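The following block contains the structure, expressed as structure tokens.
A protein chain is absent from this complex, but the other protein chains hold their places.
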Amino acid sequence: MEKDFTRRTFIKGMAVGTMAGYLGAAGLSSTVFKNQLLPQEKLNQVDIGEIKALKIKVVSETSWYDNNVFLNDVKGAGGLLVNQYTIPWTCAGVAAGYQGSNLGGFSTYIEATLMDGKVMKIHFDTGWNPAWMEKRFREEGVAEKLAKKEIDFMVLSHEHIDHFFGLEATLKFYPDIPLYVPKGFYQEGFDFLKGKSFPAANAINNIPHRGKMTVLDSSKVNILYPGIALMTFDVPIILRVFGEQAFVFNVKDKGLVLVTGCCHQGIISYMEEVRKKVKGGEKIYAIEGGLHISPFEDWDPQYDDLIMAFNKYGVQKIGCNHCTGFITAEKMHKAGLPVIKGTARNMTKRDIYLGNGDELAIA
Amino acid sequence: MSHQVLDTLFLEERKFTHIIKQPVVRGVVNVLLAFAFFMALWWVFMDPRGWLRWYTPQYGYMYIRWLLIVAIWQVYIFNFWPFKIEWLEKTHPLQKGLIMIGINFAITGILVWVFYYWIFGKLAIPYFSWPELKKTGLSDFFSREYSSLAILMMAAIASWLSPIWPSAFENYPWHRLQQPAKGFTVLAVTFLFTTYAYFIFMHPHYRVLFYPWQEYTAAFPWWYESFRTLSGNFNVGWIMCATVSVWLTETILEHYPFRLVEKQPWRGLAGFAFILLLAWILFFTFTFMQDMVWGVSVEGAKRLMAPDWRYLHNGELAVILLTVALALYFYFDNWPRKFSTEVNLLVRVAIVIVGAWGLHWLYYKFSPGLLGTQAGYSHPQQFPMAPVILFINVMLYHGWFMDCWPGRRIRKES
Partner (left out) sequence: MEEAKTAEAQEKSGWGSGIAVGILVGVALFCLTYALLIMAK
């Protein structure tokens, strides 16, 4: 009987001790001993090679004219998680907009000079409103290069409306253009590439893509040519999109240049990934493209975290635009970040960052 | 046991008749029913492919959080007043459920639309009101999102503080008051603390949210130096861990060990301290686990690597843990109960930890298909707490308002 009594209390004590021991170990490991217990960070850098020079032209960074019209479309459809292929995007009836539409689009034209002198011509994203995109392609000479098949390949940064739905404006000139897309495209995206339209979303494409298409994933740094690489990120994105890719160029004597579409992965997350995976990634020379911070002139204290941390990275040139947002650009200028001003032409509303037709050359 | 309870709830006095006799079958049937009801609610109100599509995300998420608080008020603070015990005992659970859930929805709607949008937001702080915020020139969509966020942050704090009084303090020193005097007193006291806590923990978030910074109106986020973010998500994260701790002690932990303290208010204070300690252990442990798996977060980064998202995810992980604990408590009779308290607790804690890993896996595997959400862990506009708390709400409706019928129902004491 006495033995039973001791055993019973022993077991009780053990139960309490186990819970206390587990919680105590958890509490101490996660605070006092945390630095000792966390595994060391491992760098796994690859050498992507070098290019001689880089020229980046903003073809169109203006994706929608009136923020309120765009946001009302989003709100009416049920918010930021609704599938973009089902939302009746307002296009007509905005006289001051892009060819009378609220919809513009994002596209960048890139020339990268390889070490042997060959110039690689890259068509990066294809915008939203085909009429507007065609006009911009013609104005910047991109249409002509497409028609002559002088452009080496097209890269789609991600599946979003304003980077992708203007596909017809590209395929019209060059239907068999070689194409790189990031892993994460939905079936609708592949169907759209094949010439299927989504009238509910005013997404029309009557020209099937007939060229080679390569889907790139995040398992490695995808080196396309020496000094030209793409990195893919498995990120879930608003309007039911998944995955984005962005460029890493290595310009001789300058350093790494990151060129993004929207950068939904986050610019600091991107720089951190480059630091871990690309040789020379500790120091980024320049950044160009959308930084996806306040695309709707909305805000979140998290974005200030980003601006406050940005200076530590010592980037020398920031050619941002598009979904970076005007508020962000103002705050970045105030924080002393080297944001390059633009010329506010071709329907870009302000000169606070690189706008339509502006160019960034690195050599 | 020296522990003398000052005040008991009707919930604890209920005696049940088991309609489905086999306990596991009863539990599983009830879980499935609750899940079906949850899916119906999600489809009607929230799903981005569904009918009303309020999961924009903040707008619907706000309602979900307030439904929870109002249910706590109804049951824990007002002890079902104005309904009488006899009525609760004799009325069919389905009828009772419809009435109580109807009241739950109505009070939530009145709170949001009358109290926040038309009174507090209109006359005091515009960011609590969708129409007022819109008048400042903000877009309609973000006026609704920002105001929803503020209102739901208030609810996050209330979910931690409002149950503490009935649960840890047993309503001391108002335990002798009759309803509704007791209910209104405890409501007033807990809401007062909630309001103070809101201004300390969440209001600084709004200093930074608007452009330019509202520096004359709100303090600089004081947690920035230590926790590397200006976002109030830091506070949402640990406060959700505290909410979860309250409900773990109330359910699977049976107020152990602080119930060993004999007298109030000391028992309550010990309970409050224990809950806070448990919350911080959960919070730091979850941060540590994420740092292990994804690497240490980076200041200014987004998504998986963002410090503020990691904190929020601590709260999400805690709520997943709570869901398993509540399912064990409501549907599996808080099994086991046959050993000594200490051993019972240990077994339950083990079940809940293992179950939480399982639910975590299930959630991230199946939520895109079932809930219409986007795949992946860190999405800037997606809050797993929304569906998970809605499911918890359904369990509370089922357990509190409907006595887990049809698995069981109240046995009338003659």
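The first chain written gets the first letter, and so on, giving A and B; residue counts start at 1 in each chain.
Heads up, the rule we're going with is that a residue touches a chain if its C-beta (ideal position, glycine included) is under 8 Å from a C-beta of that chain, and two chains touch if they have at least 3 such contacts.
Bear in mind the structure is a predicted one, so any value in this text is a computation, not a measurement.
Visitor: Which displayed chains does the hidden chain touch?
Guide: A, B
Visitor: In the complete assembly, which of B:L177, B:M292, B:V347 or B:L370 touches the absent chain?
Guide: B:M292
Visitor: Considering the whole complex rather than only what is displayed, give the residues of subunit A touching the chain that is not shown.
Guide: With respect to the unshown chain, the touching residues of subunit A are 2, 5-26, 29, 37, 39.
Visitor: By the contact criterion defined above, which parts of subunit B meet the unshown chain? Give residue numbers in ascending order.
Guide: 289, 292-293
We take it that only the chains that are shown with their structure count from here on.
Visitor: Provide the C-alpha centroid distance between subunit A and subunit B, rounded to the nearest whole angstrom.
Guide: The computed centroid separation for subunit A versus subunit B comes out at 35 Å.
Visitor: Flag every residue of subunit B that touches subunit A in the complex, lowest number first.
Guide: 48-49, 52-57, 59, 139-142, 144-145, 205, 208-211, 221, 228-233, 257, 278, 280-281, 284-285, 287-288, 291-292, 295-296, 298-309, 340, 342-343, 345-346, 349, 372-376, 378-382
Visitor: How about subunit A: which of its residues touch subunit B in the complex?
Guide: 8, 11-13, 15-16, 18-19, 23, 26-27, 29-31, 34, 37-39, 41, 67-68, 71-72, 74-75, 77-83, 234-238, 240-242, 264-266, 268-269, 272, 296-302, 304-310, 327, 331
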